[in-house]
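See structure below.
Removed: one protein chain of the complex. Kept in place: all other protein chains.
Letters A, B and C mark the chains as written, and numbering starts fresh at 1 in each.
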Amino acid sequence: MKANTIKDIFVDGSITPQEIAESIAQHATKKNIGAHSIFLGQVRADEKTEGVVQAIEYTTYKDMALEQMHMIREALFEKYELTCMHVYHSLGIVPAGEISLFVFVSAVHRKAAIAACTELVEAIKFQLPVWGKEILVNQNTVWKENH
Amino acid sequence: MKANTIKDIFVDGSITPQEIAESIAQHATKKNIGAHSIFLGQVRADEKTEGVVQAIEYTTYKDMALEQMHMIREALFEKYELTCMHVYHSLGIVPAGEISLFVFVSAVHRKAAIAACTELVEAIKFQLPVWGKEILVNQNTVWKENH
Amino acid sequence: MNILFFGNLVDITQKAQEALSGTTNTQTLQALLCKKYPALQSVKYFIAVNGKMIQENTPLKEDDTVALMPPFSGG
Partner (left out) sequence: MNILFFGNLVDITQKAQEALSGTTNTQTLQALLCKKYPALQSVKYFIAVNGKMIQENTPLKEDDTVALMPPFSGG
């Protein structure tokens, strides 16, 4: 199931629970899968000194991000026994309470799925050229930082 | 959000992607959540020397399982900064390709959500009195073992 | 007392529960059950008394519930 072509991971706006359900449902035919490990990033209505966050606007350096994601994906398939791996990241505006990142790793056994998903989330946060701008209720903006 | 009452975790038959979507959607109003870590156990059509697995039938010692689950839950809320935690485990027949375990941990930050979810899955596998009987295509049965 | 059987133990006993009396601790109960179901001797199981796992010989009262449980395999 290893994908050797560069896949797009970016979607416009937030990722809906319905899309997540459809992605899960598509794996019912892959009867060698025993474990799915999923990570969802949800936009927080953080209370900053500058005001409350009402949304995050995401931008990317797309060509570089997709190439980087491809290398991350290949390295994880090399390191772990995985069946499949899907990543969806929002671009544009995602309101607080909605989902901006959907990471989905499946394997025969849980340990590979969980370890790969955990590594993948860290790689996405720190190796993908993506930037989040927090839009406050008062329309001011603060650039997001990852920790 | 800490639940102090004993909650039921068992559902009849498989857990549908639609139910998972609904559970995710219910968290859109909790705007302090930044991360959801989800684990799904899917029944594998394993090829055994005795035949191919077509389903698993789950049984439990329910009173003890729910009490045990309650203690696991309390300990994880004590150890990690979590917003909420949901566990659904199937009883009865779950066909290969369908989902028998849905573990859903949410937190402000990803590290707590991921670590707690990972520990929770291990606790469920090894501390809950639940048993899976693999039903083969030839109707023979093999008792499942966890590793 | 009420004895509960789970998992593959049910294949041996052919029942999910059974009422027994006259035994005063888990050791004598195990001996009694092994006589009745010799195949129990060759399988691994844990014992819980009233929902609590026990490791050592434990006194039993008539209204106790004793569960015989093979290794867990949920999830």
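The rule we apply is simple: a residue touches a chain if its C-beta (ideal position, glycine included) is under 8 Å from a C-beta of that chain, and two chains touch if they have at least 3 such contacts.
This is a predicted model, so every value here is computed, not measured.
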item: For the chain not depicted, the shown chains it touches; value: A
item: Sole residue of A:Ala96, A:Ile114 or A:Val130 that reaches the chain not shown, by the stated touch rule; value: A:Val130
item: Residue of A:Asp8, A:Glu22, A:Glu50 or A:Glu67 touching the missing chain in the full complex; value: A:Glu67
item: Touch list for subunit A against the chain that is not drawn; value: 41, 58-61, 63-64, 67, 89, 100-101, 121, 124-133, 143-146
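As a convention for this text, only the chains that are shown with their structure count from here on.
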item: Most widely separated chain from subunit C, with each centre as the mean of CA atoms; value: A
item: Euclidean distance of C-alpha centroids - subunit B vs subunit C, Å; value: 26
item: Subunit A-subunit B separation of Cα centroids, rounded to whole Å; value: 22
item: Chain centre separation in whole Å, for subunit C relative to subunit A (CA means); value: 48
item: Junction residues of subunit B, two or more chains touched; value: 41, 121
